[in-house]
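Only a portion of the chains appears, each positioned as in the full assembly.
In order of appearance the chains are A and B, and numbering begins at 1 in each one.
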Amino acid sequence: MISQQLIQVDTRGRGTYDLSSDVQSAVQASGIVTGICHLFIRHTSASLMICENADPAVMRDLESFMSRQAPDGDPMFTHTAEGPDDMPSHVRSILTQSDLNIPIQDGRCALGTWQGIYLWEHRLAPHQRKVVLTIQGE
Amino acid sequence: MISQQLIQVDTRGRGTYDLSSDVQSAVQASGIVTGICHLFIRHTSASLMICENADPAVMRDLESFMSRQAPDGDPMFTHTAEGPDDMPSHVRSILTQSDLNIPIQDGRCALGTWQGIYLWEHRLAPHQRKVVLTIQGE
């Protein structure tokens, strides 16, 4: 059995957006008990991530880390057509994930206690992001 | 056809643990000839990786690399409740993989000659880690 749908996320600019409950709801609605839930983001300046879901400081520290790795306006970058956050957003995307697979057990995503599913918007400005959800199994 | 099971890994602290033979055994036991083997780690301070399987220096160099990228005790990090290796473990996790998919060909994971499947424990202390294995195919 296979079902596919779109999750649309209107971001308010750079930061993380928790998709966990949207994904869990879609998995439960699919009726699939054992299988795989696949997420795919159709963009190259926002990405997906499984990360700690309890302390907001983790997300702030991840932003600090990425800002040190690939600072906005880094003079090394030449792809700057859309501004100082353009190329750093592509770098952040390739260092994280464009797609995620999560096992479905007993009709739910088998996330660990401290795991959440996040969309990470890397651009400073708000964007409308599309995530394709494909649920496969029995 | 789909089968699911748990691999439990008792780590002795930071370092890599080779899961290749456990995964190959599970695939062979499943009876699936053509398909996909999926691994998912239910933690955010340990991760999965496909890497060179011959020279132990590779793993030492990867540890050096990650220690330079996200040093334990880095004053930039504020999420330090569980110690100086807490936030660096989350960073190392998001830079590597929470899930892996490996093709099954002729009843075996079609790894290249030099590829191994590793769990990477990022915390300094020993932990019990859970990896969900989902095998799908025909």
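In this section, contacts are C-beta pairs under 8 Å (C-beta built on N, C-alpha and C of every residue); 3 or more make two chains touch, one makes a residue touch a chain.
Everything numeric here is computed off the predicted structure, so don't read it as measured data.
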item: Number of identical chains forming the whole complex, with 2 shown; value: 3
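Methods note: only the chains that are shown with their structure count from here on.
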item: Between chain B and chain A, distance of the C-alpha-averaged centres to the nearest whole Å; value: 20
item: Complex interface listing, chain A residues touching chain B; value: 34-36, 49-52, 55, 57-58, 60-62, 64-65, 68-69, 95-97, 100-103, 105, 110-112, 114-115, 136-138
item: Residues of chain B that touch chain A when the two form their complex; value: 2, 4, 38, 40-45, 69-70, 76-79, 81, 87, 90-91, 93-95, 97-99, 101, 130, 132, 134, 136
